[in-house]
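Worksheet: the structure to be examined is printed underneath.
A single protein chain has been removed from this complex, and every other one stays in its place.
Presenting chain A:
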Amino acid sequence: MAGKSNGVDTSDWARAPPTSGPLWQRMCKAIYNPEDKSFLGRTPKRWGIVLIFYLVFYAVLAALFAGCMGVLFVTLDDRKPTYILDRSLIGANPGVAFRPAVDGSFLLDNTNSSSFDIYVDELKDFLNDYNSDSWYSSKEECTVDDNFGYPNSPCFFIKLNKIYGWKPEYHDVNSLPSDMPSDLREHIATLPSLEHEQIWISCADEVSNATSIEYPWGRGLPGRFYPFLNQDAYLSPLVAVKVTPIANTPTTIRCRAWANNIIYNKSLKEPSGYTRLSIYVENDTSLNSTSTGGAENK
């Protein structure tokens, strides 16, 4: 039996072997195959066809995309957002912010002008738009002329974030909220009734009362600036706060905006209705140097 062979025992193969040749040769063939003159598996003609195909395909796709975007822009009003107030994600509760905008903390030396010049420059830039405004040009303190009080008693400008269509609901002068600081109540009481329609700003040192805080431009954001409807050359009203902190002590000032529809949440995690600014004054000599820091909050 051993000699009997009907072919079964001689057949180790069962499949045709794969195309032979060493690896590099096969790779070369994959890149350029001289037999059918194909480059990376396609002949130049087929490459052309493929390129044209994808060109046309993407052109059509891009055209459709462009068309859709065109329709979008036609329907969009570039002056007025689609969603306003409560329907908008930005909400109807304006955030409170201050200028100059500061990110992070750093040291400020009052003998070294380069440490505060950036703030002065930023404020100059920021207030540039206001120059033509009579409301601004009438101010005397906290302007370019006095270098915004830097470095000894720097000025900060408190503003509200612009919310399209938002109208403040002013506090009734006769029933001001009970948690309103007494100095602000007294200040309001001195004002004529014409000026009662304002969003009041109150600032206080969070720790001690030693810091001197002045409001050279008045203590309210005038109601005539509201509502914001993306008017041409619209300028946010500002309240200037002039702070004179104690040297070599970290100072945190909290400024709160007062109106019936500004919700106040004193939590640091979900702040609303106030902003905090931290100032650190470094004094090598006997003079103040100012360091500011803090987050810009609602």
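As a working rule, contacts are C-beta pairs under 8 Å (C-beta built on N, C-alpha and C of every residue); 3 or more make two chains touch, one makes a residue touch a chain; residues count from 1.
As a working rule, contacts and distances are computed from a predicted model.
Chemist: Assuming one chain is omitted from the figure, identify its UniProt name from "Serine/threonine-protein phosphatase 2A 55 kDa regulatory subunit B", "Exostosin-1a", "PITH domain-containing protein" or "Sodium/potassium-transporting ATPase subunit alpha".
Modeler: Going by its UniProt entry, the chain not pictured is "Sodium/potassium-transporting ATPase subunit alpha".
Chemist: Pick out which of A:T82, A:S114 or A:S134 touches the chain that's been left out of the picture.
Modeler: Only one of A:T82, A:S114 or A:S134 touches the chain omitted from view, namely A:T82.
Chemist: Touching the missing chain, which residues of chain A?
Modeler: These residues of chain A touch the chain that is not shown: 1-2, 4, 6-16, 41, 46, 49-50, 53-54, 57-58, 60-62, 64-65, 67-69, 72-73, 76, 78-79, 81-83, 88-91, 95, 97, 101, 103, 161-164, 230, 270, 295-298.
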